[in-house]
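The complex is shown incomplete by one protein chain, all other protein chains being positioned as in the whole.
In order of appearance the chains are A and B, and numbering begins at 1 in each one.
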Amino acid sequence: MAEEKPYLTGRTYLFRLPKGKDLVESLADFCHDNQVKCGIISVVGCVASVTLGYYDQAKKRYEKTVINKPLELLHLTGNISIQDNRPMIHAHVTLADEEYNVTGGHLLPGTKIHVCEAYVQELVGEPKVRRTDKVTKLALWG
Amino acid sequence: MAEEKPYLTGRTYLFRLPKGKDLVESLADFCHDNQVKCGIISVVGCVASVTLGYYDQAKKRYEKTVINKPLELLHLTGNISIQDNRPMIHAHVTLADEEYNVTGGHLLPGTKIHVCEAYVQELVGEPKVRRTDKVTKLALWG
Partner (left out) sequence: MAEEKPYLTGRTYLFRLPKGKDLVESLADFCHDNQVKCGIISVVGCVASVTLGYYDQAKKRYEKTVINKPLELLHLTGNISIQDNRPMIHAHVTLADEEYNVTGGHLLPGTKIHVCEAYVQELVGEPKVRRTDKVTKLALWG
C-alpha cells in the first residue's frame, strides 16, 4: 500500500437534520455551507422512506430500489470528499422495519428525513478527490 | 439549516464494559461517572439478550421487543447528550444470530452484556439538551 499521509482532525459537529428533507442532499449541503471538504459522517434516527443502491460488480453499475415506508435508521456511515469541486457524501445505511428486520445499501437521493441526528468530523489536510475509475466505473479516490 | 457551532474533541476512551450488566445503563453510568456530557459512542461485542425499540412515526411512540438469546453485537452507534440533567445515550444497534441473520433497532434497557468493547469520544462545547418535541413526542435537541 502506498504510504498514507495522516490528516488532522478539524471541526466536529453534532446536529439534527431538517425534517422532511432529503438525507444525502442535506448532508452534502451542510458540508458545502460549512466548507467541510474531507471527513467522516455518522447518523442515527428514522426516515419516512429510503432509496438504496447495490453496486453490481460484474455489470459495473448501481441497481436501485425505493422503500416507501417508515424505517428506523440504525446507522448511516460514510465519508466526505470532493467530486466535481463540491463536497460529496459516500454513505451506506442499515435500516429496521417494524418487525426489526434489517435492510441496507448504498444511500441514494430519495430518502426522506423524519428525525436524524448527525455527527460530522472534518479532516484537515489534502482533501480526497473522486474521479471516474476505468476498471470499476466508480468515482474513486486517486 | 441553522448555523452549527463546532465542538472540540475532548477525552477519548476505549474500554471493556462489565459482563452481565445492562448495556445502555452501563454506558450512561460511565458517562455520568466521568462527566461526559456530550459525545459519540460506538460498541462491538456480543450480548446475552437484547431489547429493541421501533419508533412508530404515525402513533408517535416506541414499540418494543425482547430477544432472549445470545447475539453478536455487530454495532452500537449513538450519541451522548443531556436529558433531565444527566447524560443520556441515544443508540441504535445491529445484531447477528447463529445463522448470520441481522436484526436491529433502537437500544432499550434490558440488554445484557456478554463481552462488549466501547469507544467514547467526548465533545467539548455547549452540550445538546433533549426536551420533549410536540410534533414527534420524542426527546429531541432544541
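Assume contacts are C-beta pairs under 8 Å (C-beta built on N, C-alpha and C of every residue); 3 or more make two chains touch, one makes a residue touch a chain.
Computed from a predicted structure; not experimentally measured.
Engineer: Looking at the full complex, which residue from A:33, A:56 or A:99 touches the chain that isn't shown here?
Structural biologist: Answering carefully, the residue with contact to the hidden chain is A:56.
Engineer: Touching the hidden chain in the complete assembly: which of B:16, B:64 or B:86 does that?
Structural biologist: Among B:16, B:64 or B:86, only B:16 touches the chain that is not shown.
Engineer: Looking beyond the chains shown, say which of A:34, A:83 or A:103 touches the absent one.
Structural biologist: A:103
Engineer: In the complete complex, which positions of chain A touch the hidden chain?
Structural biologist: 1, 4, 6-9, 38, 40, 52, 54-58, 63, 65, 75, 77-79, 81, 90-94, 102-106, 123, 128, 135-136, 138, 140-141
Engineer: Could I get the residues of chain B that touch the absent chain, sorted low to high?
Structural biologist: Chain B touches the chain not shown through residues 9, 11-19, 26, 29-30, 33-34, 42, 44, 46, 48, 70, 72-75, 77, 94, 96-98, 100-102, 114-115, 117, 119, 121-122.
The rule is short, and it goes like this: only the chains that are shown with their structure count from here on.
Engineer: Express in whole angstrom the distance between the two chain centres, defined as the mean CA positions of chain A and chain B.
Structural biologist: 21
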